[in-house]
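Removed: one protein chain of the complex. Kept in place: all other protein chains.
For clarity, chains are labelled A and B in written order, and residue numbers in each chain start from 1.
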Amino acid sequence: MLAAVLFAGAPQSGTNPIQGLLEQVAPAAVPAWAVVAATIGIGVGITVAIVSVIAMFGTWMERKVSGHIQCRYGPMRAGWHGWLQPLADGVKLLLKEDLVPKGADRVLYVIAPAIVLASVLAAMAVFPLAPNFYFADIDLGIFFILAMTSTTTIGVVMAGWSSNSKWSLYGSMREAAQVIAYEIPLGISLLVPIMVAGSFNLIEVSNDQAGWMGMNWYIWPWVNPFMLPAFVLFFIAILAETKRAPFDLPEAESELVAGFMTEYSGIRWSFFFMEEYAAMFLYSAVGAFFFFGGFESPLTWLVRHQFGLTVGVQAEAWSLGAILLTLTSALTIVVKGFAGVFLMMWLRWTLPRVRIDQVMTLGYKYLTPLALVCVLGAGLWEVFVKGFLPWRNG
Amino acid sequence: MSQSTTLPTAAAGTGEREFMLDVRTQDMEVNMGPQHPATHGVMRILIRADGEICTGAQPHLGYLHRCAEKIGENVEWLQYLPYTDRYDYLAAMNNNLGYSMAVEKLMGIEIPRRALMIRTICAELNRIGSHLVAFGTYGLDLGAITPFLYMFREREWMMALFEKICGARLTYSYIRIGGVFNDAPPGWLSEVERFCDTFEEKWQEYVDLLMVNHIFVQRTANIGVIPKAMALDFGLTGPMLRGSGVDWDLRRDMPYELYAEIWKSGCFQIPLGKGERGTLGDCWDRAYVRVMEMIESIKIVRWCLDSIAPGPVIAEIPKTLRVPAGEAYVGIENPRGELGHYVVSDGGKVAVRCRVRGPSFTNLAVLEELLPGALIADSIAIIGSTDIVVGETDR
Partner (left out) sequence: MEFRGILDRLRAIGAPGLLGHDEPRGADPADKKDKGRAGDPFVLVDPQRLPAFLEVCRDDERLAFDILIDLTAADPSKDDPNLWVLVHLLSLAYRQRLTVKCALSKAAATMPTSVTVHRGAQWHERECGEMFGITFAGHPDPRHILLPEDWLGFPLRKDYVFPDEYHGISCK
């Protein structure tokens, strides 16, 4: 429903559908800044809601996935197959006593989880859930997402430092080292699809991959054969970025108890948790945008085919085809995003943890050079081979 | 090359050093434990660390000290048996066996053959269970959570088997002085056979998931190397000794109970560390020995199942034991090494001295030597590979 309401905004690129809607319905007496403020309020609310829902679904999924991998069921009591479990957890965490350890740097200790969560919320703001459902459609979308998600590290280092616990400090130092090491291959491997698409904008990248039954996704070797290795590098890098096993050194529970969040409890701790799951989803959705077609899937192709819609052109607002396209696009990106999350969970529950020097070696000595090779190869392919491929010039 | 990249030596004075950059740094002292997931109980290791590198380690024990030896001097011979369950609670059958054998040695009792068979089955099943925990938690230490639960699946069955035979899952007190408490219930032996079949199938899973997993090998090979001479010097026993390539197993070399007969039948081997993936005596070798021992134990259980015959399960012993004066030492091959019981009797109802030589205690001493120079993450791998049970180190 919400999607349909927002859809009425019919935005051009660079504007906000919520603002458009509000400007239409607001009486003349309402000043312009109030519309902007209301837009921000609604947008933040929606983003927080989306992040919370993703985090809740993520925790439930983690429990079910790990449970079924480990010959057990996971939560089964709260609701059908425990689907209400995250709500119960949330209530429990809210009711817990707010503890600040003695000797902790109180200000930093309180700010740290907020920064961590705020960074992922900010990144989520530019994340479109459908081609016409987003809070902000900015041209440097992916750049903004990467910048915001790496801000998490500042919060983590603050958390580790302010906790007044040596284990926390270890965890945060590891996180800082790890993130610096893996931002590089992450960014470089993303350059490959960015180069092919010629855009930083998530929706444009997605539109560029439209094609018969999703056969135009960048990951396919006939588009660019350097895309698959680039995706593998990207995926390894996002595992390290989101602190997921086998790179979960910052919170390595058997070594550092819980790493940087050892001293946290209750709602503050849940901020770290929400960040982790939201970031997992966000990164794998970014992977979906840049390698797996974004909104494009056989489903959206079918809808577009049936209703005769054109890629990148907004259809008439309330037509059935437009609504169906919005819904299928959202479904596509959510399914793709959670497929990536599932893959990350699968790895987590399968692999042992690597050591800090191995993490650094992998990041600096292997991933970064390989990513550069991918960029070079993909660039050469685009310049010299692309012209001979009829399906790339249609 | 700046000094900071060289490995600092152990016990570097006050721990304060001046680097070439004019930055004064100081080693950090970190308390690992007593509440820490990797110390397998309540043990504390004071680690001095330079960044991620350990420069010194000092284990502190005693958090689980329950005066077992003092209690042994104050309760009757038979009453002490339940206390033996509690030192190495993962291998309680073996503890029962070791203590019973020490008392039997003083008393000179002949044990019925069926009792010996059941004792061997129980001890070997318990060895499997103990190694499952050891190897599973080792995977857990290195971050692999799922194999641990797979191993607990089989261990659960093992404990259910023990529950059927003696009613307890962890602290059995089943092997008594003179035999075993009661005969196996009907159908128990065939269930053990089914367990053996299933276990052999599942065992391959552990090897595939963990033992040959590339990350696992990277984390354990060449880490915590104990050369042969060092192993002997520290008096290591069990998988720790065999992991260093020393071919020694009490079940073969100083056989007790039925093991001489079983060894002669040639049904089991003694797995040794060979330095296959790294250096001889590294963490991987110790894990390898444990994994291989599980399958050898299954073979021993199968031999017993094949040759068991009906008969009495406990010798005639009086209600109140009066053990002849004398002193005896009996060492048996516990899952963790040589479990020794040294008992002294003055002919009365109560022991004069009841000494327990726990293998974990001796094996743990090697940590002070192994940890300096290792990374923090490696120190976890090393502690895990010593496979200690704190109940036994502290007794």
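In this text, a residue touches a chain if its C-beta (ideal position, glycine included) is under 8 Å from a C-beta of that chain, and two chains touch if they have at least 3 such contacts.
Values in this document were obtained by computation on a predicted structure and should not be read as measured data.
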Among the chains presented, those that the missing one touches:
B
Among B:F162, B:W248, B:W263 or B:Y288, contact with the omitted chain is made only by B:W248
Who touches the missing chain here, B:V30, B:M107 or B:I215?
B:M107
Thinking of the whole complex, not just what is shown, which of B:T237, B:S297, B:N334 or B:T386 touches the missing chain?
B:T237
Absent-chain interface residues of chain B come out as 61-62, 65, 67, 69-70, 73, 105-108, 232-237, 246, 248, 253-254, 323-329, 331, 338, 340, 342, 344-347, 352-353, 355, 357, 361-362, 364-365, 369, 394-395
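By our rule, only the chains that are shown with their structure count from here on.
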Find the geometric centre of each of chain A and chain B from their Cα atoms only, then give the gap between the two centres in Å, rounded to an integer.
46
For the complex, which residues does chain A have touching chain B?
66, 69-72, 166-167, 170, 245-246, 248-249, 252-255, 257, 349-358
Complex contacts: residues of chain B adjacent to chain A
28, 30-31, 36-38, 52, 139-146, 149-150, 153, 209-210, 213, 215-216, 218-219, 375-378, 380
